[in-house]
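Heads up, the thing below is written out as structure tokens.
Missing here: one protein chain of the complex. Every other protein chain is in place.
For reference, chains read A, B and C in written order, and residue numbers begin at 1 within each chain.
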Amino acid sequence: MTFSEILKFSIDLLAVFLLALGIKGLSKVRSARDANRLAAIAMSLAVVGVLLDSLGSSGISFNAWIWIIAGSLVGTLLGAVVARRVAMTAMPETVALFNGCGGMSSLLVALAVAIFPLSNSNGELSSVLVERISIVISVFVGSITFTGSMVAMAKLQGWLPTPAWMQSKVRHFINIALGVVSLISISSLVSGDERGLLLLIVGSALLGIGVTLPIGGADMPVVISLLNSYSGVAAAAAGFVVGSQLLIVAGAMVGAAGLILTQVMCNGMNRSLISVLFGGALGSITAEGLSGSAEYINITSCSVEECALTLEAAERVVIVPGYGLAVAQAQHTLREVTRALEANGVEVSYAIHPVAGRMPGHMNVLLAEADVPYDQLKEMDIVNPEFPATDVVLVLGANDVVNPQAKNDPSSPLYGMPVLDVQEARTVFVVKRGMSAGYSGIKNDLFDLANTSMVFGDAKKVLGDLLVELKELGISGKN
Amino acid sequence: MTFSEILKFSIDLLAVFLLALGIKGLSKVRSARDANRLAAIAMSLAVVGVLLDSLGSSGISFNAWIWIIAGSLVGTLLGAVVARRVAMTAMPETVALFNGCGGMSSLLVALAVAIFPLSNSNGELSSVLVERISIVISVFVGSITFTGSMVAMAKLQGWLPTPAWMQSKVRHFINIALGVVSLISISSLVSGDERGLLLLIVGSALLGIGVTLPIGGADMPVVISLLNSYSGVAAAAAGFVVGSQLLIVAGAMVGAAGLILTQVMCNGMNRSLISVLFGGALGSITAEGLSGSAEYINITSCSVEECALTLEAAERVVIVPGYGLAVAQAQHTLREVTRALEANGVEVSYAIHPVAGRMPGHMNVLLAEADVPYDQLKEMDIVNPEFPATDVVLVLGANDVVNPQAKNDPSSPLYGMPVLDVQEARTVFVVKRGMSAGYSGIKNDLFDLANTSMVFGDAKKVLGDLLVELKELGISGKN
Amino acid sequence: MSFLSEAFWVLLLGSLLGLELIGKVPPTLHTPLMSGANAISGITMLAALTLIIKAGTNLPLLVLGAVSLGFALFNVVGGFLVTDRMLAMFSRKSSRK
Partner (left out) sequence: MSFLSEAFWVLLLGSLLGLELIGKVPPTLHTPLMSGANAISGITMLAALTLIIKAGTNLPLLVLGAVSLGFALFNVVGGFLVTDRMLAMFSRKSSRK
């Protein structure tokens, strides 16, 4: 065992250890940022390990260096630019993009080895078999990850509508057919016939599209997390292909952790993984919910002026932001309104529901962007007991997260999801454009309550008007 | 790769998987029993794997079978007999005994390999070095585990008093000296000089005794858990010695899990690992506590008769069992008393503090033995809010776990430990022999409260008298 | 090298896994968990077994191996049985009585 071997080996062990610490740390608020850096350090270490090992044994040719540097430079630069430029609210699609590229990378590696076999294996049947199987897995999972992630990104960006036939049952047959095609090419590849390769790539790529396309935009974070888990599997398979322990461990860890995260996310949104994957978009249900809006019997609508008067007289105001606020990009206007209120001596805080919006942590990101002080953001468990002592609650483009059905109506699909008990406050204003339902597509009993008034309009516009009204009342944050 | 190799390998993987599931399952009440069986199955699987592997390669000689069967028979029989016979309350010492034998086993394996080297290693320096190091670790940790566990067992059984000089600071010097001796022999062994072997065995055996002897009986569960973690380390080292992956993984898992469990146990008892290991027995502090008993200013003592009258008139009675009840072996008499009360229409339940007694789960075991129905045992969090609606609390040989100082007095060593709020009840009777302190050695403010009365005497005796008094009042569980 | 590299990988991963496996343990389970883990640590019986099998006609080695096997099995069998006995006591007995 040469010195360089020992060195490489220790580096690998250390890298895995740090990666494990990193993944663990990322799941706790206090350690998350350091953990992310730790993981980055671990990855750099791993690269150093590979380079040192090669330098110590066969060396790295000049030619190889050129290609290495070229590839790294392009990847790094693009990655850095995208990571800097992208809007905070576009995180899920960004992660999807990155993830797809990771899948593509595994796919390409496996492809390369399939076409130009490495002289790794010792020719024994069992290792040849394992090598073939890992190439196949890497190609299969890699291309599903790639196309699936790209579709997810495109849908989240709104570039890709869901074709109607994709929501019908037909898609299941198409996907099953694609699955069968992939399986056939897989078995032919494993038995040593290389002609199946192209078929496998095309089949699994289409399968990735077919499975992801029908899924509704709001379920996408879960799908992306699942695809992320797949790309871990693809990495582990690539590890078998090139014979790297480190790759196998890291891939397996990420794959398994991704699976758990997917499950946790599903639970958080009160959805099951099965219904996310096979239930299709929630669009149709939403349509039902819309028609169901006729059921409202006791809606009080009020003007922005009235709302401004009530706010001005209040002592404690709680803002409940939701998806609509994000869509309207109204966070900065909101901040101006709350500045004005605070200047007038009103105590303002923000009630953050964990799944308000369309991605986990959406509201935290949004309000942080608008410079809302961290200590005014209150989590659900903290703020819920405070509602009875609150004068005014301003619900901005939120719907499901303030639906009392979740507590009261066991037949409701929301039942069991923890919600913000805004109805306990003295007065509730709900700002939204119309009576349409939220993500879950169901009626919101809150709107019917006596202490709730609707302020119809786009969140940004309403908040702008509110600012004007408040100024007329002599309140402004500017002085 | 032959078929038998693949088989052995799959069995090993499966065994490790099942062991991991087993350890995980053992930490949850619902799955614990099945998990224990699962782990047992995994171990049997592992044995089958080794036997199959040997049969498939070089075979197992008749001679070897004889010795295998002889060794297994003796070990299995003795183990089964001890496991059946031992009293439930003697669990910690039993675990210590088993654990010590596990350590002894690792020690013997390493010793055997040290004297008759296996032709395992390929003669490369690095592997020779690793082999020597693992032998040394196995011997070192194995003998510490053995002697330490034996001392722990003997102390818990009361066979071994703590010599006075062992509680003085001198012991630290002795232990350091023993550590240095072990280190010297270790380094000579690693450099290839085999004469250090005997010295190492003796040195580490004495070290195990020296470290464990001064530790107080009540801290023993923690020490045993720590030694248990060591025996995992010894097993992993033995795995390096004989070249078995399975042994290494299983040993490492148990070693690491044992470390965590040790930490968890310390937290549960409100002690730090350092103070357990180096703080020495709590005996001296207890003595201080005794003298501190003069501080009590408002003790009300009452007769068994009075106590019986109050109990008879009560509607809701909560029993708080503690270490003293276990020492007095009074659980069966207690059960008779509660049967009598129940027959009289009194609602009886038992408040189980997590660390009442001297081993985790002590009270559950004790009361289960006396046939107390499971649904009458109430955990601390459940029973605490019920005390204000309780007529009589009967504290039987418990002290620290009902000390209100833990809540009220930030300067108390108990401060922060969750306790049973018995003082909230209408009347509290405390049954104990005198005014001496409990495990922590501090004064109990509860005894000074106006609604607390002391009933002095051995728990078993008092309960017997109580039974007689109750019968005289016309109350008995027999009819 | 190969056995060693493998050995260190499993050592690292096994330890990390062990650290993660048990999170919160209710106090009631401390003793059974301790004793169950203790039974598992008797896995050294595999080493003793291997030793006997490889010993050939070397009598001292056979004896050492057998004694070691006996100790280990004492640990394993006793450990699992006693854990089971304890857990049987904890299991819900509301059906009884």
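Note that in this section contacts are C-beta pairs under 8 Å (C-beta built on N, C-alpha and C of every residue); 3 or more make two chains touch, one makes a residue touch a chain.
The model shown is predicted, which means the values in this text are computed figures rather than measured ones.
J.: Which chains here would be touched by the one that got left out?
T.: Output: missing chain touches A, B, C.
J.: Looking beyond the chains shown, say which of A:V249, A:L394 or A:L466 touches the absent one.
T.: For the chain that is not drawn, the touching residue is A:V249.
J.: Among B:A20, B:L200, B:L334 or B:L377, which residue is in contact with the omitted chain in the full complex?
T.: B:A20
J.: Taking the full complex into account, find the residue in A:V136, A:A236, A:V317 or A:L446 that is in contact with the omitted chain.
T.: Hidden-chain contact among the options goes to A:A236.
J.: Looking at the whole complex, which of A:A46, A:V392 or A:I475 touches the chain that is not displayed?
T.: Answer from the full complex: A:A46 touches the omitted chain.
J.: Spell out, residue by residue, where the missing chain touches chain C.
T.: Chain C touches the chain not shown through residues 2-3, 5-6, 9-10, 13-14, 16-17, 20-21, 23.
J.: Write the list of chain A residues that the hidden chain touches.
T.: Within chain A, the residues touching the omitted chain are 19-20, 22-24, 26-29, 32-33, 35-37, 39-40, 43, 46-47, 50-51, 54, 58, 60-61, 63-64, 67-68, 70-72, 74-76, 78-80, 82-84, 86, 88, 91-92, 94-95, 97-99, 101-102, 104-106, 108-109, 111-113, 115-116, 118, 124, 126-127, 130, 221, 224-225, 228, 231-232, 234-236, 238-261, 264-265, 268, 354-355, 359-361, 364-365, 368-369, 371, 373-375.
J.: Could you pull out which residues of chain B are in touch with the chain that's been left out?
T.: That gives, for chain B, the contact residues 1, 5, 9, 13, 16-17, 20, 24, 245, 249.
Methods note: only the chains that are shown with their structure count from here on.
J.: When the contacting C-beta pairs are counted for A-C and for B-C, which pair yields the higher total?
T.: Taking the two pairs in turn, the one with more contacts turns out to be B-C.
J.: Just give me the whole-number Å value for how far the CA centre of chain B lies from that of chain C.
T.: Going by mean C-alpha positions, chain B sits 17 Å from chain C.
J.: For chain A, what residues touch not just one other chain but two or more?
T.: Residues 1 of chain A each touch two or more of the other chains.
J.: Provide the list of chain C residues touching at least two other chains, using ranges where the numbers run on.
T.: 1, 4, 13, 16
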